[in-house]
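Shown below is the structure under consideration.
In this view, the complex is presented without one of its protein chains, the others remaining in place.
Order as written gives the chain letters A, B and C; numbering starts at 1 within each chain.
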């Protein structure tokens, strides 16, 4: 049984474990004030080509979202998210638990456009309603799609014109930035948004996300919020060390690119077999629509998510590839799918 | 420079890193539903000699406290804690951020007694005040002291008679249960309280605490709360694996016992030199009162916390030993202290 | 200028002011423990034909909703509301500010049906999402529609089968229960739901709603929640006295019936003129679709809400009648509308 269920089924990239071994008995300060965290932050700043950002390492994605959003907003301010957004659907009400409403817009293929936001703003007229203030998007999205430079630029301009904050959930930012067709650079991203996070957990780390705060007035006292929400790890070094390893060369991007490439191979093979997809994804999550009979056969050897019923005979599934997926597994999967399609 | 600053200055016990290596590419389910978490929970249950507890693995101590307390209480209910309690002093208002007041009692040497709680109850008369509902204690306490079996039994009986929940912060539970003079067993502890956590971070793990819920009505839907507060790690295996390693034999208790023993050696040597202590501690945190001149000398080679001014010439400091502290470091430290006292 | 803007444009029914005068210098206990509150609660219980409900008087509707919902739910539990529900749209995120997500279903004409709720339940599968727990409906709805006895019975049965709480926002409960076509009695309502409130503010009181808690386990410690949310008025007598006056005879129902009747007169006159309505309403809020030219003419003498653009030439407006609306005002308004339609 091989799991294409998600991109966090394995442990960490071996270089990360190696670094844990080598530094294990070095004594450091706690709570993210160790040299590893400092070095990791410097490496990321160098990649972004700027020093004027604040970087914080936080154990998980839901936690990063809830800390950032609750720190950035006043009590009456709300989040605008696409209906598919992680904060809306899959965080068990984490944002609301900090007191803020999440207002949704339908969006398209997991992405928000200025027009979607404008409709939300038009609907919220006065103090009897919440005040929409922060636009939450994911890149790559929960459906595997990505924002082009043009799309993000337009969104950024709209937000600035309307005094809205723009926040990017980058749980799969590596995948987005290394996807075929992506024309957005890492520094450009940072220049267009108020804050974003760089996802480690889904791209080779054991645990950890790096929150990057770009806008000055959002930086103040941020460590209080991390502590208050229980995310200031005593051994913060665990997070810093991993990001240091991921960013001291191209490892972070190589791992993401590799996962994308493997997904693209599967996608290409399925397209050749005439398969349709729920949404076009250039990243490591793909959503083929398969005949139910083939799904049943595949499930004997592979685990993946059943996503959505399409018609009486077809269902969309989600396949996720990861940095750790062996090339041969993909080879075998493709062979098996071809076989199943031919024997249909 | 050696740090006696705290017990989380190093990485993890080598066996834990070894286990990470060996299992690294095994694919597992996420979010704590992996075999490692299941096995770790079974090992802990076996140690407790009972199956009727729920066990959840959570990244950090502040987070465990805030999740448990906010899940257990209704909005108008409050926590009773000693003035030195971690939830009162060192969690940046984490409990209050979930909506609950922390009411304090002076306690003694970091511990609460029934009389302390009775005074709080007497003061809270009606619905114009919060309703005290959960008693928070730490074992070992923030001052290194521990609860005897008699003390905890008395507290437990009082709480049950007054319909109060009893919760134990076990950030240093290993130290408490292996301290000289401790007469409380691990299963007895579980039998006396409603919930407690077993601290991994400060006893050899990279990260992680194991929350044990003993009382049935507190168990329902608990994973929702972990998720909502951002603590349901995608790679929950990281937590399970460590507790599996700590509890598959006596490692957890051996590490704690070792740290205690090293602290006792230092304590003994200082006593011989006529040194007083702020509080009697049988665990790995000790609080000697030293002449300021000696502190200044020691700081050239050692890092530790300046705890409290005692008089114009003396200050209490906090020394923490850990599972990772080399025996020779303690030898050298004792020699150095003797030398300083003699040359005074 | 006459305001059909809402049903809270005037002060209170004269009998209420009279009662304030007559009792003004009587000294009473504070915080709702005065004889007026007790008598008012007894009168309402008598009307309901049962003693086993708890009744609390609370200044406003948003406040009643937020206190009840936050007291009834655990942190991970969510509200299901129709998209038009007051808690979703017009409470500035009051429910979310207490930590709970509001999940919406489209509903129909402002009402929820079991099928709407079933879809919400089907979508919420595990602890990565909130747990829907309380169904919020309004009767009369924000669109003026009402639940029949059959509809509410079906909803109640569904909720009980699915372990959901059923809560009714009765800001305009008087209007609902006295509407033509209503077949639901006041005691029947109480028998079908877990809690509801009786709206005073929009039916002749200066201020005040009466929350009725029918289900035993929701009653415990409720006054703590009222106090904590700032709604336990020092002079709680102000609320009790008004409900005593409204319920010591049929005044509450007479005032609501009167407002309904006046709205029905306007509705009938508009129907005769061939006017369409956005939704069928038997209560005191009606939503005629009028030609924009006629709206512009009416606005010279009347104030009302512009509700929704229908097409390039027509707009739906909201007209509200109240207990205080003089019969002659309605006569004149109808004459004016006829004149405008004839001169088109």
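Before moving on, here are some points about what is shown:
Heads up, the rule we're going with is that contacts are C-beta pairs under 8 Å (C-beta built on N, C-alpha and C of every residue); 3 or more make two chains touch, one makes a residue touch a chain.
Bear in mind the structure is a predicted one, so any value in this text is a computation, not a measurement.
Listed residues C:9, C:153, C:215 or C:292: the one in touch with the omitted chain is C:9. Contact with the omitted chain, checked across C:66, C:81, C:112 or C:176, is made by C:66.
Among C:74, C:100 or C:202, only C:202 touches the chain left out of the display.
The omitted chain makes contact with subunit B at the following residues, 75-76, 78, 89-93, 96-102, 127-130.
One chain of the complex is left out; on subunit C, the residues touching it are 2-3, 5-6, 8-12, 14, 17, 20-21, 23-30, 59-67, 91-94, 97-98, 201-202, 206-207, 224, 227-235, 237-238, 324. Residues of subunit A in contact with the chain left out of this view: 31, 70-71, 74-76, 98-99, 127-128, 130-131, 221, 223-228, 232.
Definition applied: only the chains that are shown with their structure count from here on.
The chain occupying the central position, as judged from C-alpha centroids, is A. Inter-chain spacing, taken between the CA centroids of subunit A and subunit B, is 34 Å.
With centres set at the average Cα position, the gap from subunit A to subunit C is 43 Å. Per-chain Cα centroids separate subunit B from subunit C by 51 Å.
Counting partners per residue, subunit C has 75-76, 98-99, 127-128, 130 as the residues that reach two or more other chains.
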